[in-house]
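A short worksheet on the structure shown next.
Missing here: one protein chain of the complex. Every other protein chain is in place.
The chains carry the letters A, B and C, assigned in the order they are written, with residues numbered from 1 in each.
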Amino acid sequence: MFVLVNLKAYDCDATAIARAAADVADDSGVRVAVAPQTADLAPVAETGVETFAQHVSPVDHGSHTGSTPAEAVADYADGTLLNHSERRLTLADIDGALGAADRAGLETLVCANNPEQIAAVTALGPDAVAVEPPALIGTGTPVSSADPAVVEGAVAAAESDPSVDVYCGAGISTGGDVLAARELGASGVLLASGVAKADDPRAALEDLVSGL
Amino acid sequence: MFVLVNLKAYDCDATAIARAAADVADDSGVRVAVAPQTADLAPVAETGVETFAQHVSPVDHGSHTGSTPAEAVADYADGTLLNHSERRLTLADIDGALGAADRAGLETLVCANNPEQIAAVTALGPDAVAVEPPALIGTGTPVSSADPAVVEGAVAAAESDPSVDVYCGAGISTGGDVLAARELGASGVLLASGVAKADDPRAALEDLVSGL
Amino acid sequence: MFVLVNLKAYDCDATAIARAAADVADDSGVRVAVAPQTADLAPVAETGVETFAQHVSPVDHGSHTGSTPAEAVADYADGTLLNHSERRLTLADIDGALGAADRAGLETLVCANNPEQIAAVTALGPDAVAVEPPALIGTGTPVSSADPAVVEGAVAAAESDPSVDVYCGAGISTGGDVLAARELGASGVLLASGVAKADDPRAALEDLVSGL
Partner (left out) sequence: MFVLVNLKAYDCDATAIARAAADVADDSGVRVAVAPQTADLAPVAETGVETFAQHVSPVDHGSHTGSTPAEAVADYADGTLLNHSERRLTLADIDGALGAADRAGLETLVCANNPEQIAAVTALGPDAVAVEPPALIGTGTPVSSADPAVVEGAVAAAESDPSVDVYCGAGISTGGDVLAARELGASGVLLASGVAKADDPRAALEDLVSGL
């Protein structure tokens, strides 16, 4: 299982969470990554944790003021989220950003709302996809119990390309949620507030991987 | 005069240019700042150069994956560009981003195409405005000679708020261009390829401030 | 006073409301216009009512599939809204759409959230501006009583160009609201659900103009 912690634009201590995630990954042997804000990529990567960007632009080097080029991100990060429900891209731009990320050597993880959209993004050849029903994001109600069919549907929808991993997100916060996700066929989870807003992020991370 | 070097998404050595800019600022006493890609803000700021973001989002902390919150940027940068012609914002978002930048303690510089738009953004209360006719960006033909009336028009348009500085951009690359901009009433210049793509960025910076 | 009824994407009988508005305008001598969905411009204009578009694109004729060119709109409409809070435009596109609308002979009415933004859009030279605090839209609480200072502030902000009319919107539904708006210095009102969702749109329109 893969545990990806998205720090969004939260007011949190990104490097402290990154250090905790690196330690938990080391101690447990579970793959854990952190996706900080773009400005925090460099200090987060310095902690040694596996680092993801939250977004990259579908552009190569050039006159693109205010963009987030994959090449610049790749100096610090190992991979990137794309098309998160809070940062939707056009279909053509998902395709373009996947190309830019590949050229820069970034692992790619494309988010989508439902199994149909998961099938669509799988056709574009990402490394992984993540299904996150928007209505459940930030609720604390895990998608694995609130809507298990959407996770199973996503797993089925991505079967057209066996090289594509399927993760699930929305409402994940406990080790039990992670096990339930695995039970439904997911090979990873995305979460955000469950760690970033936890009183003790390290303890939250330890709980997440405890059953694996 | 203020010289702001926008590194856009160029393939350049951001920290080397930053160190050169810091040295030139020290040696000449002229205010020089560098605006790197967001991912490079931390290492650029470490050089000690005055650092600008290329963009910040009109949001505060929260669920805004893939945004560029002013609060995160302010951990590294002193100011920010807004509404560059390669990253246009809605009027409401310029207003919102100015508020977010103010709360985070960032100096604000809003770009616009022509004197009418300069008058409009001046009404929103930024620290500075910059007029950059899109047709001249990246041409090597300085706005100060190609279209001096647009610079004078911008200076006049911003007079409704004497606390707002007026800069000009597009095609600036030499010390002569900087002097011509000052002659037309501008108190600073924006440039990009003239430094970032120069064979010797340090020499280009030295030339820019040589007449001041 | 000018009364502009925005039909948004409501499920309503656009031509019936248009006929009622034309009658009420004729009977009362008050200027009343209707802004239907783009697809309904032709049948609404045929009723003889003064017709506004809800939006036009900042483009002239050309390869712009799915846009709303001012030239095409002007075959049916007399004017257009721009930058409604549900259809925000970049500052450059407000400027561009104003130019396109002028060339097509459309009267222009630019919406904004607050007095600062009203000052900004006034600088771009529209025929009129409308202040609509987003928090009050659709509430039934009229801006004229909930936040009279924002209306007075908008009137003051637009004084830099005496040729620009100032309207107000958000929560307007009765003749009393219209009188209150006039009292605060507005020369017109925008409303939507107060007429479009009324059980009897004609009666709602008659009430709106009853005190004028």
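Everything that follows uses one rule, which is that a contact is a pair of C-beta atoms (placed from the backbone, for glycine too) under 8 Å apart; a residue touches a chain by one contact, two chains touch by 3 or more.
The structure presented is a predicted model; accordingly, all values stated were derived computationally and were not measured.
Contacts of the undrawn chain with the visible chains, over the full complex, involve A, C.
From the set C:Val30, C:Ala72 or C:Ala146, the residue in touch with the chain omitted from the display is C:Ala72, counting the whole complex.
Contact with the omitted chain, checked across A:Asp11, A:Asp75 or A:Asp95, is made by A:Asp95.
Counting over the whole complex, chain A has residues 83, 85, 88-95, 112-114, 116-117, 119-125, 157, 160 touching the chain that is not drawn.
Residue-level contact of chain C with the missing chain is found at 6, 8-11, 37-43, 53-55, 57, 59-69, 71-73, 75-76, 81, 84-87, 137-138, 192.
The rule we apply is simple: only the chains that are shown with their structure count from here on.
Taken pairwise by the contact criterion, the protein chains link up end to end in a single open path, with no chain closing the loop.
As a whole-number value, the distance joining the C-alpha centres of chain A and chain B reads 33 Å. Residues of chain C in contact with two or more other chains: none.
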